[in-house]
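This is the structure I have questions about; it appears just below.
Complex shown without one protein chain; remaining protein chains in place.
What follows is subunit A.
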Amino acid sequence: MRYYARKLGFYLVALWAALTLNFLIPRMMPGNPVDTLLIKLQQRGGSVGPDVRRSYELLLGADTGDPLFQQYAEYLGNMFRGELGVSVSAFPAPVTEVISQSLSWTIVLVGIATLLSFLVGVVLGTVVGWKRGSWLDSLVPATTVLSAVPYFWLALIFALVFSSSLGWFPRSGGYDVALATGWNYEFINSAVYHGFLPALTIVVSSVGGWLLGMRNMMVSTMSEDYILTAQAKGLRNRRIMTRYAARNAVLPSVAGFAISLGFVVSGSIVTEQVFSYPGIGSKLLQAVENSDYALMQGIFLVITIAVLGANLIVDLLYGLIDPRTRVEN
């Protein structure tokens, strides 16, 4: 139980750190984002009442004379109420609405792609590690080339080959715009069709890392005494490979999931940009281009919370698959 309490506590601290970072960054940066934002807002025909100004000031910091601590307390209050302000680039939609529209696209795309690449990488890594010294070893250098390839460049190449040249997949977008959004076969079909290339990009560029990590751990694990015991026990090779070697070798990969998830999310933001995918990454860039600071911060927070949540789930899972963590110290 202590393990789980610790993990939960940690993610609360991380969440608090992200919120605080979000509060501090605009205040530490040069320039006056509030004025920039308000001018833009006026240009779009928004009314700039004192309460709107106040909420931006809390979010972005301005010389209001209030002590920093009070600003911080009010800012945290706003965050917990989910008041992230109004988006300028998508005026008059509030930031939360803009985010909720695009978030699910990214979660489904990145989620499925990451899960797929993890599974494929771990399974391949298990086999390559087990059959060390065979021709499968030549797969290993190939994967390093893939993991050194920039996500967006691979995306560009895929777009060139599979959509521009071959015309197999659409060049951009997340679904056929002619279709109405909804949970029907046609729409889902078109979403899968459009999401295929972005997902392929993420899988191809991240699978090598999983494969290599798993392969190396397999090789290390195979010289453990319990593998020798398993062989002496006359167990079948397949069982030794899965239940004795891979079962132990996979632990660092799961523990390292947090590290990789950050990379994958970062990579997918840029990938979304290449494919003009209607996800949160494209929205973030759009916000940056339009100096839509409120949206920028809102998206940063949401991405962070999503990543924290995913990591929490993986950590809780880790507690289940490694009995030793439960008796920490």
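What we mean here is this: contacts are C-beta pairs under 8 Å (C-beta built on N, C-alpha and C of every residue); 3 or more make two chains touch, one makes a residue touch a chain; residues count from 1.
Following the convention adopted for this analysis, contacts and distances are computed from a predicted model.
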item: Undisplayed chain, where the name is taken from the UniProt record, one of "ATP-binding cassette domain-containing protein", "Ubiquinone biosynthesis protein UbiU", "Peptide O-xylosyltransferase" or "2-oxoglutarate ferredoxin oxidoreductase subunit beta"; value: "ATP-binding cassette domain-containing protein"
item: Residues of subunit A in contact with the chain not shown; value: 10-11, 13-14, 17-18, 21-22, 25-26, 29-31, 33, 130-134, 137, 140-141, 144-145, 147-154, 156-157, 159-160, 164-165, 216, 219-220, 222-237, 239, 243-244, 247-248, 251, 258-259, 261-263, 265-267, 269-270, 273-274, 284-285, 287-289, 291, 293, 296-297, 299-300, 303-304, 307-308, 311, 321-324, 327
